[in-house]
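Here is the structure we will look at.
Just one protein chain is left out here, and the rest sit where they should.
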Amino acid sequence: TALVEQFEQVLARHDRIEPRDWMPEKYRATLVRQIAQHAHSEIIGMQPEGNWITRAPSLRRKAILLAKVQDEAGHGLYLYSACETLGVSRQELTEKLVSGQQKYSSIFNYPTLSYADVGTIGWLVDGAAIANQVPLCRTSYGPYGRSMIRICKEESFHQRQGYELLMTMMRGSDAQRAMVQESVDRFWWPALMMFGPPDDDSPNTAQSMAWGIKRDTNDELRQKFVDMSVPQAERLGVTLPDPDLVWNAERGHHDFGQPDWEEFRAVVTGAGPCNAQRIAHRRRAHEDGAWVRDAATAFAARSSAEPVETREARA
Amino acid sequence: TALVEQFEQVLARHDRIEPRDWMPEKYRATLVRQIAQHAHSEIIGMQPEGNWITRAPSLRRKAILLAKVQDEAGHGLYLYSACETLGVSRQELTEKLVSGQQKYSSIFNYPTLSYADVGTIGWLVDGAAIANQVPLCRTSYGPYGRSMIRICKEESFHQRQGYELLMTMMRGSDAQRAMVQESVDRFWWPALMMFGPPDDDSPNTAQSMAWGIKRDTNDELRQKFVDMSVPQAERLGVTLPDPDLVWNAERGHHDFGQPDWEEFRAVVTGAGPCNAQRIAHRRRAHEDGAWVRDAATAFAARSSAEPVETREARA
Amino acid sequence: AGALAAYCLMLGDDALVHSHRLSQWASNAPDLEEDIALSNVALDLLGQARLLLARAAAADPDLVPALPEGSPVPPEDALAFFRDEAAFRNVRLAEQENGDFAATVVRLLLLSSHRLALLQRLVASSDQVLAAIAAKGVKELTYHRDYAGRWFLTLAQGTAESRRRLLAGLALVWPLRAELARTHPVERLVAEQGVGVDPASVTDEVDVLLEQVFSVSGVERPGLPATGTVAGGAGREGRHSEAMGRLLAEMQVVARAHPTGLW
Partner (left out) sequence: AGALAAYCLMLGDDALVHSHRLSQWASNAPDLEEDIALSNVALDLLGQARLLLARAAAADPDLVPALPEGSPVPPEDALAFFRDEAAFRNVRLAEQENGDFAATVVRLLLLSSHRLALLQRLVASSDQVLAAIAAKGVKELTYHRDYAGRWFLTLAQGTAESRRRLLAGLALVWPLRAELARTHPVERLVAEQGVGVDPASVTDEVDVLLEQVFSVSGVERPGLPATGTVAGGAGREGRHSEAMGRLLAEMQVVARAHPTGLW
């Protein structure tokens, strides 16, 4: 049909699809799933870092961390809004999150066990997220692409802050250096898992690339991330916990070992160290807040129903 | 009447009134009020000390403190049981406590701000409680008197433990000695208030003494407590925060200053530093536990309703 | 200088401790918008606390706790993380556990109305640094107070449940308000010097404002008595409530584990 053709043409010239444009149902559904998952990741991602706000060891770091967690809430907001342009409400998506019907990035199912984790999450986790997300700035769906531009900018700021925290700690005491190394040891492999399963085990990649929702394969992105991280680790003075990690001059890339894909599957299907905790936290906050949201709705309804004079007289 | 005469005779020969005996309604009401207030004091008294269980600085002290708070729960149990012999249930009394209709010892409306307070409460607060309570072992109502015998025995054990903690801390670091002194400074005056207002301002004393519910006046007990505490403070090496405290050779007692009776009245009427907190804590615990008590009741009813064979087969 | 420093600690600790409580809402608020708004308020207060603690340390370096030789901990952090409970000068209202959103809103309304009134006068402080901190803070506090006022009204007029919770929160928080108006000798002194403000001098003005919020919301001003003092003192004398010890245990744990740490 003409609609399909028009849609294909927009994609072909790498232009954007906008909310009012016609789009195939599967494209819409895939987008909703992906954007929602991304939004949920921002919201759940507030927990592991939020865990350290009250214990931040300097006021400057406390301000940085609090602002970062706040930014994540902001990212969640944009992304839920992008989803709303596709006709799905934040409320619906939240229900799907807390009932376990929709996923979020598995990395957040690992606990944060020291203040160094705040830095490592900035460096490696935000780093991996950026590698995943920068191509999405050119994604075919307009509102998503534009959200991603803003988010990526803030994420690189966060990444630099995380790296700077680790750098500072490495110039501190022996205990702090050990803390950084221990943290990197815990997060390196989960960070590699963030790019998803190997390409030969990633059934949706081809379709997503054809639709311009995704622009690189998992393995391509993972390689890029490793190549980027190795010199950063050297500058930091930490060892990456992979004995197979070595520069391959022929390929012009680093060779590296495979993450434990068994663990990845377990965490994705709910059996990570913190899955239950993260969802329970989100559900509790959501349920505890229900009466406040109800009050706001009731108040708004009443205020708009009342004649303007009354409202003015009252205020 | 004959009943009244018999009652008076029992009192006259310092014998006990028992639950099945006739007693004047006002005697019963006064007893219920007094025993309930005492029971509530044990229960509310768990909070200021319980505040430090999780932070006790040695495992030995943790065990001592936990056992002490447990004893207070036990004392509450006996005393509520004594009240039940007068026809009032624990449930009724608890409702009266959390709704503010019945009082508890005002001393527990002061906060515990350091671990030394655990010792000071043992030494001064339990000390004052014992001075108040030892005469009650001879009180005219049997179940109350017998509870008091057991309670006083445990209380003097607690007092010795508290004093021993302070003694130990005084042999420790300068910071610990300062902590003990600061704690005694805070608790000395509230401890003196525990004997109630001065005799000329204590309207119920005369009737309670006539009934043998009370055996000494407030001022007599307060004097005894001061005389007892002064040498203990010396041995400990702390200063009692009263510039008027001095030995009066003529009286054979210590002269001492008056507590701030204004503050006393404020705390008794709800405006102490922790009144709202203590009641809110108790109410929350009581309400949070309602579903458990309901479950136990429902289960007991079901179990006793079922034929014995079924129960046995099931177990 | 001693009085100025002590006064800055009072203002700084109020901000630091209240900020700590508000920051505990992060990832726990009723909605994303409130999560962001409460973090904003917490960040503003944290920023004020940093400036005020730094000013206190500059005015009287003896206030700053001693740290191991060569420790790189800056004065603001030495004050925040290495003082003991009795050296904190915040009012007890700031340190109370959050309770529900209603209790948090009421506390924010009371603290921000009072602080805004103070900062509005502190703009004219003879201490230039304090005046500058106040000037920046006035804008922030105006937002905090308006935010709290809007939610006070919304909860009062929203649903029966929200009104019930608002009144319960008010009953819980109100008795601690009196401490804000209790003039400490240090406050009297700095007020006389034109450096600070006597908190008692702003209570009428704050009362008028609260009266407006209450009346628009259809809520009666509570008749509850003030929370009592301890041995004649309260937060400004370093005599806090039981909540404070736990708050500090958490806030200071990492910093204290690394007294020579660089962060």
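Letters A, B and C name the chains as they come in the text, with residue numbers starting at 1 for each one.
Please note the rule applied: contacts are C-beta pairs under 8 Å (C-beta built on N, C-alpha and C of every residue); 3 or more make two chains touch, one makes a residue touch a chain.
On a predicted model such as this, the values are computed, not experimentally measured, just so you know.
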item: Selected from A:3, A:246 or A:271 as touching the chain missing from the view; value: A:271
item: Of C:136, C:150, C:188 or C:246, the one touching the omitted chain in the full complex; value: C:246
item: Which of B:3, B:63 or B:206 contacts the chain that the document leaves out; value: B:63
item: Hidden partner chain, residues of chain A it touches; value: 48, 51, 55, 109-113, 182, 185-186, 189, 263, 266-267, 269-277, 280
item: Touch residues of chain C, complete complex, unshown partner; value: 84, 245-246, 249-250, 253, 256-257
item: Chain B, residues in touch with the chain not shown (by the definition above); value: 43, 46-47, 50, 52-63, 66-67, 69-70, 73-74, 76-77, 80, 90, 115, 165, 168-169, 171-173, 175-176, 281, 285, 288-299, 302, 314-315
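Rule of thumb we're sticking to: only the chains that are shown with their structure count from here on.
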item: Arrangement of touching chains [line / ring / star / complete / other]; value: line
item: Chain closest to the middle, measuring from C-alpha centroids that were averaged per chain; value: C
item: Intercentroid distance (Cα basis), chain B paired with chain A, Å; value: 56
item: Where chain C touches two or more other chains, by residue; value: none
